[in-house]
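With one protein chain held back, the other chains of the complex are shown just where they sit.
First chain written, first letter: the chains are A, B and C, and each begins at residue 1.
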Amino acid sequence: MTKRFASPDEAIHDVFGGARIMFGGFVAAGSPATLVAALVRRGTQGIVAIANNIGIGDNLDDLCERKQLSRMIASFAIRASSARESRFERLYRAGEVELELVPQGTLAERIRAGGAGIGGFFTPTGIGTVAAEGKETALIDGKLHVLEYPLRADFAFICAHQADEAGNLVYRGTSRNFNALMATAADVVIAEVQEIVPVGAIDPEHVVTPGIFVDRLVLSGERHVSWY
Amino acid sequence: MTKRFASPDEAIHDVFGGARIMFGGFVAAGSPATLVAALVRRGTQGIVAIANNIGIGDNLDDLCERKQLSRMIASFAIRASSARESRFERLYRAGEVELELVPQGTLAERIRAGGAGIGGFFTPTGIGTVAAEGKETALIDGKLHVLEYPLRADFAFICAHQADEAGNLVYRGTSRNFNALMATAADVVIAEVQEIVPVGAIDPEHVVTPGIFVDRLVLSGERHVSWY
Amino acid sequence: MSAGISRELIALRVARELRPGQTVNLGIGLPTLVAQFVEVGSGIVLHGENGLLGYRPAPGSAEDFDPDFINAGGEPIALVPGSCFFDSALSFAIVRGGHLDVAVLGGLQVSERGDLANWCVPERGGGSIGGAMDIATGARRLIVAMEHQTRDGQPRIVRECDYPLTASSCVDLIVTDLAVIEVTGRGLLLTEVAPGVTVSEVIQATGAPLAVSRQVKGMDL
Partner (left out) sequence: MSAGISRELIALRVARELRPGQTVNLGIGLPTLVAQFVEVGSGIVLHGENGLLGYRPAPGSAEDFDPDFINAGGEPIALVPGSCFFDSALSFAIVRGGHLDVAVLGGLQVSERGDLANWCVPERGGGSIGGAMDIATGARRLIVAMEHQTRDGQPRIVRECDYPLTASSCVDLIVTDLAVIEVTGRGLLLTEVAPGVTVSEVIQATGAPLAVSRQVKGMDL
């Protein structure tokens, strides 16, 4: 019983218009480029995307070419100073896509909470800033905290280094980032990997994402990444 | 700059009366037996202990011989049915030690929250039971949740398989359990390990507890564990 | 009153409920016996709340006991291809986050609404919650495996639990030495009786109203 799909297009065959999709990765590290390219080909509209970053050179910015996003939840979107404008930035300024900016640690924790069945949590991050505006706060241990709620999605597109046929995943370098969290927080988790090995080939001590979290596997295409 | 101490007694030299101490381990797996034995020798009184379990055969039960515990926070303490009584159980029934029973997942999450700077979290676990009595609740997404607060301690006594001199830890089998969480949630973290290797000898991909969390290292004594 | 089936047969009957691809947690005691009937390669993945996925019971002995490879009851386990280890936070993220397809827990009492009490005998005091509250709350499907009655012949299936609750309205199926009973939105439904046990004997031994399924049959063993 393998979870392997023959192509990224087949692996995302049931992504529907308006779907809420999490995309792993931190800048280029662990970004599911192959799955994003398939989503661009598929042309699905009205996507609510959850990802750390969307900017110049990011794979996700490709979803702006045909205006596939209706809403973006991210920590990095518009650089405070930047010579060039991303496609996302242009759409955002034109009012064609919504943006919910979330502090990165809060974003990570909200996704973890979504995967862990935590109904909400108090964080000191964002107090006194727009990130806490309109939100419930509480004084805990002498310190103001803001109540944040979990994030979940219909799909998670993630990227790991190696999988076994059961979906156990290991990552490489700084590519765990949001991938390992998003693997727990979506109804359908699709992982692209460099290599799929037989069940049992990964040392049980080294598995980072247990296979029960992963629904589908597909091989990554060649990576074209530029250092920017 | 090594974090290694020559003996467990030196590693716990500053544990004070009334200290709040976390003890890792789940039954025998990952239980810091060497450090507990040193604490028994030291005879420190009034300890508030946080651990998953205290029962017959558990190392922690040894702290009851000289009534060193004032309060126990645990998920497993008194078995619903048991032929033999632990020393903890006898003290508890005599009113000589307090017991706060916490659902295991809530205990894990409270310790994680303590280490992660989360001020509190909502969990559905315990609703409708004594575990939620007197606590704040909230209806989130149609489901009642109870608000739980973080746990921290003055010291954490943990047990891992291998450390490098910088305190990076790897575990073995089912011994990660509470150890990996408690490593993040105490002012002074003392780890006993089977082996201490040079910095750089553990693959960066395989480190489970980053060394920055670990203050002191000591070698484990021989383990005497019976299967019960 | 006829003697019911053995604990091993209760475990076997529970194992029949499990499906390939499911992630399954087995509680301490009787539920642990279910592991013996889960074949390696069945596609059923056993979860131990102490921090592992994918295991099988190990024969084990006092001499070669390795305390780092245990189930949540402290008993020795062996790995299967695809096993992995993690800490207690991730372990209960699996439980609480809805990633556990089925859990099998022991019971002291189950109410007609599916409330479960299994962590404290009031006469003894104290108690041990362990992972039971999280598991009863978080598992998508909860099966309780227990003796139908106490040693004193008191029913364990009752209108209202008088023991402290583990979780309310959490039980989906009860498998005992006498019967298989579903917890439905309209109360308890008897669907199977143990070999040699009659429907009226089960009703007699049950402390809550029990509807009898039209398809009631002998236990699927």
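Simple rule for what comes next: a residue touches a chain if its C-beta (ideal position, glycine included) is under 8 Å from a C-beta of that chain, and two chains touch if they have at least 3 such contacts.
All of these numbers come straight from a predicted model, not from anything done at the bench.
Across the complete structure, the visible chains that the omitted chain touches are A, B. For the options B:96, B:136 or B:205, the residue in contact with the chain missing from this view is B:205. Which of A:19, A:47 or A:108 touches the hidden chain is settled by the complete complex: it is A:108.
From the options A:13, A:93 or A:135, the residue with contact to the unseen chain in the full assembly is A:93. Although one chain is hidden here, its contacts on subunit A can still be listed: residues 26-31, 52-53, 55, 75-81, 89, 92-93, 99, 101-109, 111-112, 123-131, 161, 171-181, 208, 223, 225-228. By the touch definition given at the top, subunit B reaches the unshown chain through residues 1, 112, 114-118, 164, 166, 168, 184-185, 198-200, 202, 204-205, 207, 210-213.
Note that in this section only the chains that are shown with their structure count from here on.
Considering the contact criterion stated above, the chains in touch with subunit A and with subunit B alike are C. Distance from subunit B peaks, on a Cα-centroid basis, for A. Annotation: 33 Å between the Cα-based centres of subunit A and subunit B. One simple way to say how far apart two chains are is to compare their mean CA positions; for subunit A and subunit C this gives 36 Å.
Chain geometry summary: the mean Cα position of subunit B and that of subunit C are 28 Å apart. Shared interface positions of subunit A, defined as residues touching 2 or more other chains, are 116-118, 205. The set of subunit C residues that touch two or more partner chains comprises 52, 85-86, 89, 92, 95-96, 138.
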